[in-house]
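Below you'll find the structure, written out as C-alpha cells, and then a few comments.
The complex appears here minus one protein chain, its other protein chains still in place.
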Amino acid sequence: MEKHPVLIVGGSGMAGGELLRILAGHPSFTLAGVVSRGRAGHPVAAVHPHLRPDFPDTAFISPAEAEEMEPDLVFLALPHGSSAPVIRGWLDRGARVVDLAADVRLRSIERYERWYGAPHPDPALLDEAVYGLPELHRDEIRGARLVSGVGCNATAAILALAPLARAGVVTEARIEARVGSSEGGSRPSEGSHHPFRSRSLRMFEPFAHRHLAEVSQETGLPENSLTLGVTAVENVRGVQAVATITLAEPLREADLWKLYRGAYGHEPFVFVCPARPAHLRLPDPRLVMGSNRALVGFALHPDGRRLTAVCAIDNLLKGASGTAVQAANLLLGCPETAGLEMRPVYPA
Amino acid sequence: MEKHPVLIVGGSGMAGGELLRILAGHPSFTLAGVVSRGRAGHPVAAVHPHLRPDFPDTAFISPAEAEEMEPDLVFLALPHGSSAPVIRGWLDRGARVVDLAADVRLRSIERYERWYGAPHPDPALLDEAVYGLPELHRDEIRGARLVSGVGCNATAAILALAPLARAGVVTEARIEARVGSSEGGSRPSEGSHHPFRSRSLRMFEPFAHRHLAEVSQETGLPENSLTLGVTAVENVRGVQAVATITLAEPLREADLWKLYRGAYGHEPFVFVCPARPAHLRLPDPRLVMGSNRALVGFALHPDGRRLTAVCAIDNLLKGASGTAVQAANLLLGCPETAGLEMRPVYPA
Amino acid sequence: MEKHPVLIVGGSGMAGGELLRILAGHPSFTLAGVVSRGRAGHPVAAVHPHLRPDFPDTAFISPAEAEEMEPDLVFLALPHGSSAPVIRGWLDRGARVVDLAADVRLRSIERYERWYGAPHPDPALLDEAVYGLPELHRDEIRGARLVSGVGCNATAAILALAPLARAGVVTEARIEARVGSSEGGSRPSEGSHHPFRSRSLRMFEPFAHRHLAEVSQETGLPENSLTLGVTAVENVRGVQAVATITLAEPLREADLWKLYRGAYGHEPFVFVCPARPAHLRLPDPRLVMGSNRALVGFALHPDGRRLTAVCAIDNLLKGASGTAVQAANLLLGCPETAGLEMRPVYPA
Partner (left out) sequence: MEKHPVLIVGGSGMAGGELLRILAGHPSFTLAGVVSRGRAGHPVAAVHPHLRPDFPDTAFISPAEAEEMEPDLVFLALPHGSSAPVIRGWLDRGARVVDLAADVRLRSIERYERWYGAPHPDPALLDEAVYGLPELHRDEIRGARLVSGVGCNATAAILALAPLARAGVVTEARIEARVGSSEGGSRPSEGSHHPFRSRSLRMFEPFAHRHLAEVSQETGLPENSLTLGVTAVENVRGVQAVATITLAEPLREADLWKLYRGAYGHEPFVFVCPARPAHLRLPDPRLVMGSNRALVGFALHPDGRRLTAVCAIDNLLKGASGTAVQAANLLLGCPETAGLEMRPVYPA
C-alpha cells in the first residue's frame, strides 16, 4: 500500500517534534517535508536531538519550498492566531488539514472573539472545521476536510466531564489543570526558568483559562457553571485535570460507573480507572507518559453530591500531536490507532 | 540569662531533626538531651548528617537516661498513639510538654475516637491540652502546662480558612493539601520509593484525611461542610492547602482583604500575599521553604461567591517543629520568634 | 507466521515490567505466561498499573504452573544468585534462556567468586553462556542456548570503552556511572526514600562496583587499569557512564572518530554523537529515555592524552530488558530490532 505523504508546518516546536516522533513510526504516512520559517535549511536533528537517528539527513524547509509539494494532509503547528491563511491555502490546493493551534477550535464567532480578544480572520473556517477529538466527533471527522487540534487542558477536562455533562447531572464544576513545563512550548521565559520553575506549585490562572471556552462548547455545560484554573507543577509532560463537581442530585457510585463505562468502554485510548487500589483511582499522568492514552477516574463523597473527577494525559500526545494523528488517521481512512501504539514509559 | 534546658523525646525522625536544627541556634534554650529508644547510644550525626557540625559529640539517650534529667520543657515527637503515658510522666515531674503527635490535638473524646478508631488512653489530657497554634490560642498557651503540636495539613488549611470561618461566610470548603515527601516521615515505604514517588501527582485521599477533625475543631466549620484531600507532589518540603470555597453570599474583594488583614496584620509569621504580581497571589510553598512563615492568599471569582483560598507552609517548620518551638517560647516566657528567624531559602 | 511463545520468570520487578511493555508490542513473540512466586494469582495490572490496558486480564502464575508450558524462550528476571537451577531446568526442557541477572555474565569462575563472594552453584553454565550484548557477540548469540543479560552500568561503560580498548590505546580509565533510581529495583530502602534520594548526588561506591568485572571481561582491559564508581542522581531512568581516560600515546580527534564510527557505524541501536552542538557532544541519558538506543560521545583534551568518553542509555531498556529482547530476537531468528523500535520520549 502506498503511504500518504503528509506535511508538517511549524515543525521546530514541541508539538512539531512529537509529530515527527510519531510519523517516524507510522505505518501509513510518509513525511513529505517539515516546514520551519525560522530554521529552514537547518537539520531537524539540531532542534530535536533525540530524533537524529530517525532523521539523520532531514532539514527544515521554507514555506515556499513546501508549496511545491502535494501532501494528502497537512499538520499545522503554528503559534495561535497565525493559522487561518495557511489553512485556506492548503484547503484550496486539495489537502486535508489538521490545525493544532486554537484558531479553528471554537464554532461560535462570538465566543472566539470574546476569549481571544480579536476578530477572527476567516470566520468561514469556524463553520467548516470539526473539533478534532475523535472520542466526541469520530464520524464528523471522517468526512471532514478541516479538523482542529485540541487544547491540552481542554482535552483532559472534557474527557473527565463529558459523560456527566451528557447525563445532565452537573450543577457546577471547578477544574484545575496541573500542567508540566512542556505545555509552555520551547521558548524560554522567566516562568520557565529552571530555578523558578523547578518544583513549583504556581497557580497562575485560578478561574478563566482560555481552554474553558472549548470545555463549555464540547460538554455543553454553560460557561458560568465552570471555572478552569491552571497550576504549574514539576513535571515536564502531563496534564492532570481535576474537576471539583457539585452534582444536581445525589447519585450512587454505580450510576457513575455506568456513565463512564458507557462513554469509554469501547474507546481505544481512554480507560476508566478501577476502584482499587485506592491510590490509583484518581489517575496520575505518569501512568500515561509517552503514550496517547487518557486515564479517567472519579471519587464520590458519601453524600452522593460532591464528586471529584480526574483525567490524566500526556499533553504532547493525547493533548496535542497524538490526538492530531488520531484525527488524521480518520481523515485518511487508516486504522484510528495507526502509529499511536506507544505504551507508557513507567516508572520514568 | 540562664538558658532553659529542654528535652526532645523521639529525636530520630524528621520532626526531631528539625527541632535539633532550631535548638542549635535558639538563644534561650539549651538541649538537655535527645531521646531515641531505637538509636540510644548512637551519634545524632549518624541520623541527621547535616547537623554534624552542630552536634559533633552528641549521642541519643535512652528513655531511662532521660528520666535523670530535669528539663523545663519536653518536646515529644513520637509516633501517633504513643504519647499519652509519656506526657503524663513529664507533667507529673513538673515539666511543660509540647506533644507533636496527634494524641492531644482534639478536645472532644467522641471526635478523637471517631477519627482515630480507638478509645483515648488518657482522656483527661484532652481536657487540659491547648491546641498549639499561637495564631489562634496565644493567650491560652502562655498559661498552659500541655500544648499539642499541629497537623501540617491542618495548619495550612486552618490558616487559609480561619478569617472566613470566624466571619461566618463559608457554606462549603473542599480542601486539597499538596504535600512533599517529608510529610511521610523517615521510614521508607512503597509510596515513598523514589521511582514511584518522583514527580507524582498521587491523590491518595480525596475527601477525609484525619486532619479534617482539627480543621473543623479550630475553624468551627461543621465537618460535613468540609472535605480534606491529600495529594503527593514532587517536593520534599512544603504543604500548599488549596480551599475551593462556596461563600454564603456574594462578597467583594475589599471585604476579604479586611478579613485577612484583620486576622494576620500583626502576626510575626503569617503574611497575606498582595494582589500583584498575579502569579504570586496564591502562594507557592517554595517561598517559605526553610522558614517558619506561612503565606496566605486568595482569589475571588467575579461572581463574588466562588473563592479560592490558599496557604503555603514548610511542613517541618510551621507545620510541625517550628510551631512547636513558637508555642514553647510562649510557655517559657521567651519572645515568640526566638530561634525562629530563619529566612526562606529561595530559589532552592 | 506463528509467534514464538515466551515466558517471563520474575515478572513483578522493574525489568519484568519493561519486558512486558516490550512484549505487548512485539510482532513475533507472544506471552506464554509471567511468573511471580510472590504474586501468583494477582493481576499483572496491580503491579504494573501503566500496562492495565495491555494486560487487562492477565495474572501472574506460579513457578509450578509455568512448568506446564512449552515456551521457545524464557526470560529470567530473578534476584542475583537465584537463577542457576532455573536456567538448568529450562535448558533441559529445550527452551532457550536469557538470564537478566548477574549469574552467568562472567566467563571465569575465579572472577565470579572473587566479585560475588561465593562459589558458583553451576559452573558449567559459565562455560556455555554467551554475554548478551549483541554489539560484541552477535554471531555467538545466534547459535547459543543460553545468553546472559547485561549489567546496566557495565553496558554503558563497555560501549564507551570498547572501540578504544580494541585499539589498545587505553592506559587507564576511571569510570563513573550516574544512575537513576530505577536501577535499584522496586523494593523500597532508606537509600531510595524520596526525601533522601530526591536531587541527591550520592557517590556511594567510588572505585569498585561489581560491574567492573564485566567491563574488564568484555573490553579486555585489566581490572587494575579500571575503576568503576556509581553515583545516584535525580533521574528515575538512565545511566550516564563517564570514563576519564588516560591514553597510551597522544591521539588526534580524527583517530577517535575512526575508531568509534568503525565500531558503531552499522549498529542499529548505538549512535555516535556529532561534534556539534558542543553541549550535546557528551550524551545525556534524557535523549534516549524510553528507547533501546545508546548514545556514545567523546571529548579529547588538546594534549591528545586526556580523553573523556561517555555513553548514555536507558537502564531498563538498553541496560536490561531491551538488550535482553535484542538477544532473544537473535536467538529465535527474528529481525534484531523487532519490538524495539520505540523512539525516545523527549523532553520528558
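We just call them A, B and C in the order they show up, numbering each chain from 1.
Convention: a contact is a pair of C-beta atoms (placed from the backbone, for glycine too) under 8 Å apart; a residue touches a chain by one contact, two chains touch by 3 or more.
Keep in mind that this is a model prediction, so the values were computed, not measured.
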Determine which one of B:V130, B:V150 or B:M289 touches the chain that has been left out.
B:M289
Pick out which of B:R52, B:H80 or B:R93 touches the chain that's been left out of the picture.
B:R52
Out of A:E68, A:E190 or A:E249, which touches the unshown chain?
A:E190
List the residues of chain A that touch the chain left out of this view.
14, 180-182, 184, 186-190, 192-195, 197-198, 234, 236
Even though one chain is hidden, which residues of chain C still touch it in the full complex?
174, 176, 178, 191, 195-196, 198-204, 206-207, 224, 227, 229, 233-235, 238, 240, 242, 244, 278-279, 282, 284-286, 299, 301, 303, 306, 308, 310, 312, 347
Provide the residue numbers of chain B that touch the chain removed from this figure.
14, 17, 21, 24-25, 46, 48-54, 182, 236-237, 271, 274, 277, 280, 286-290, 293, 341-348
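By our rule, only the chains that are shown with their structure count from here on.
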Chain B to chain C, mean C-alpha position gap in Å, rounds to 46
Rounded to the nearest Å, the gap separating the Cα centres of chain A and chain C is 35
Multi-chain contacts in chain B: which residues touch at least two other chains?
195, 198-199, 234
